[in-house]
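Shown here: the complex without one of its protein chains, the others still in place.
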Amino acid sequence: MGETSKISRYLYTVLILFIIWLFLTGSLDPQEVTIGAIFALIVGALTDEVFTERGLGNLNPKRVLYFTAYIPYFLWAMIMANLDVAYRVLHPKRPINPGIVECRTVLTNNVGKLALANSITLTPGTITLDVKGDRYFIHWIDVKDKSVEGASENITKPFEKFLKVIFE
Amino acid sequence: MIEVYLFLIAVAVILSMYRFFRGPTTADRIVAVDIMTTLTTGLMVLFALYYRRAIFLDVALVYAVLAFVGVIAFARYMEGGL
Amino acid sequence: MVKRIFAIVFILIIGFWMAKALDQVPFGQDRMLVGKYYLEHVKEETGAVNAVTAVVVNYRGFDTLGEVTVLFIASTGVAALLWRKKRKRTAKTEGSVVLTTGARLLLPFIMLFGVYIFIHGHLTPGGGFPGGATIATAFLFLYLAFTVYEVDHKIFEPLEGLAGVGYVTVGLIGLAIGGYFLFDWIWQTWGIGKENIGRLLSAGFIPIIYTLIGIKVGTELTGIVDNMIKEPEEGGQ
Partner (left out) sequence: MSIASIIGQALVLFGTFFYVLSSLGLIRMPDVYNRMQTATKSATLGSLGVIIGVGIWAIGEVGSYSWIPKTLIVAVFLLLTNPIAAHALIRAAYKSGVPLWEGSIVDRYKEAESSLERVEEIKEKLEEPSRGVEINE
């Protein structure tokens, strides 16, 4: 992806900030909306270079669609993860088999890497220890496969098919 | 009924306090602090409902922000200087 | 050991006298005359829903100016004490990509939370000081994530000065119009927002003052963080 224009990035930041402001105040009072718009413009001008690289390109309908589909998938994975945790904590013998494994990812975008790391941290039995380039080092509570390929198949593959479309 | 939930969360906070005082390494203690702050945020939100005052949610939000950056600061310090 | 016993005995003595003194204060009785006045008149005189804010900014506005000055002196003192020619960060490792990207994503949100807190000072338990602290937290987070990051002093220091000057200017306009320093000219003379107490644009100059205080506190605390996080280089006196 090439450089996107500054205006696009600025508009995207202001839009996101304004939506957050509406959620924060929780009202559609014209006074709140006006002040919110003013401060979204100011804060956006201060932070848009840090915040986003792609600007309005993030609002591509395909990306938004995949993102919406990703939310229930992720929540379901999270609930399964917690039932798994409940089983391991409440079981009297404490059935754990921990270790640190290595995974590879096909994602190249930093935000995509963050989303993948957070998804890994919140889903069954895995927590991201470090990220170096495309190598993920993951603490796995129940190691099933020590090899890089096997671990990637188990841990990163399920998320990548969504995240690749959203963030690449 | 809401008192029961408040009590249960308070019990959870006290249980994690065990790890805070016991915890053999520094990392254990900071993990305990991290969990305690998350629990406390939930507790504050429940208190907002208990007192029927929506403005207490702002307190919970600011507390979540400050606690998060605090935990990151501890973690970075432990990793090797700031 | 002796020290510790001495400390415990000392604390016990102080505690005893404090308990004895507090024993004289009648709890639950209606003795607070000033407080009662504030609570009864705060809405019509200042237009703030949050009485604490009205007391801090309106009735005791001059004290608040003093507090901001104290913070300014503290910040200057830290800078003076820690000043060296060559200073650098001691962090050995850069934060991982997760932390740096997270910091970049969360910075605008934390700043917006800070803005929300100080602009709603007259409606919610917030105000300039917590809002400014939240904004400073956003910059602290950037400092923690990036080992080479540094705030732009050319923007921050003039901004801090402007906020302080703005506070005094608002007070002086009050002096010109109403006869005393920090007279609430927006509320008392123009009466803007009399009909919508409890909405955002009410309570006279409280939102303006709190915006200025928020900017000032935020920049000052960021300056303190910037000073404290760097350490002098070896031999760099």
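As written, the chain order gives the labels A, B and C, with residue 1 at the start of each chain.
We adopt the following convention: a residue touches a chain if its C-beta (ideal position, glycine included) is under 8 Å from a C-beta of that chain, and two chains touch if they have at least 3 such contacts.
Nothing here was measured: the structure is a model prediction, and the numbers come from that model.
Chemist: Checking the contacts here: which visible chains does the omitted one touch?
Modeler: Per the touch rule above, the missing chain touches A, B, C.
Chemist: Of the residues in chain A, which ones touch the absent chain?
Modeler: Given the touch definition above, chain A has residues 20, 22-27, 78-79, 81-82, 85-86, 88-90, 94, 96-102, 114, 117-118, 121-122, 125-130, 132, 135, 137, 139, 141, 143, 146 touching the missing chain.
Chemist: May I ask you to list the residues on chain B that touch the chain which is not drawn?
Modeler: Listed in rising order, the touching residues are 1, 5, 8-9, 11-13, 15-16, 18-19, 25-28, 30-32, 34-35, 38-39, 41-42, 45-46, 48-49, 52, 54, 57-58, 60-61, 64-65, 68, 71-72, 74-76, 78-80.
Chemist: Need a quick check: the contact residues on chain C for the chain that isn't drawn.
Modeler: Touch set of chain C with respect to the missing chain: 93, 95-96, 98-99, 102, 105-106, 109.
To be clear about the criterion, only the chains that are shown with their structure count from here on.
Chemist: So what's the Cα centroid distance for chain A and chain C, whole Å?
Modeler: 33
Chemist: Hunt down the residues of chain C that sit against at least two other chains at once, touch-wise.
Modeler: 113, 116
Chemist: Two or more other chains touching the same residue: where does that happen in chain B?
Modeler: Expected reply: no residues.
Chemist: Looking at the complex, which residues from chain A come into contact with chain C?
Modeler: 13, 16-17, 20-21, 24-25, 29, 31-32, 35, 39-40, 43-44, 46-47, 50-51, 110-111, 113-114, 117-118, 128, 130-132
Chemist: Note which residues of chain C are touching chain A in the complex, please.
Modeler: 96-98, 100-102, 104-105, 107-109, 111-113, 115-116, 119, 196, 199-201
Chemist: Inside the complex, what are the residues of chain C that reach chain B?
Modeler: 89-93, 95, 99, 110, 113, 116-117, 120, 123-126, 130, 133-134, 137, 140-141, 143-145, 229
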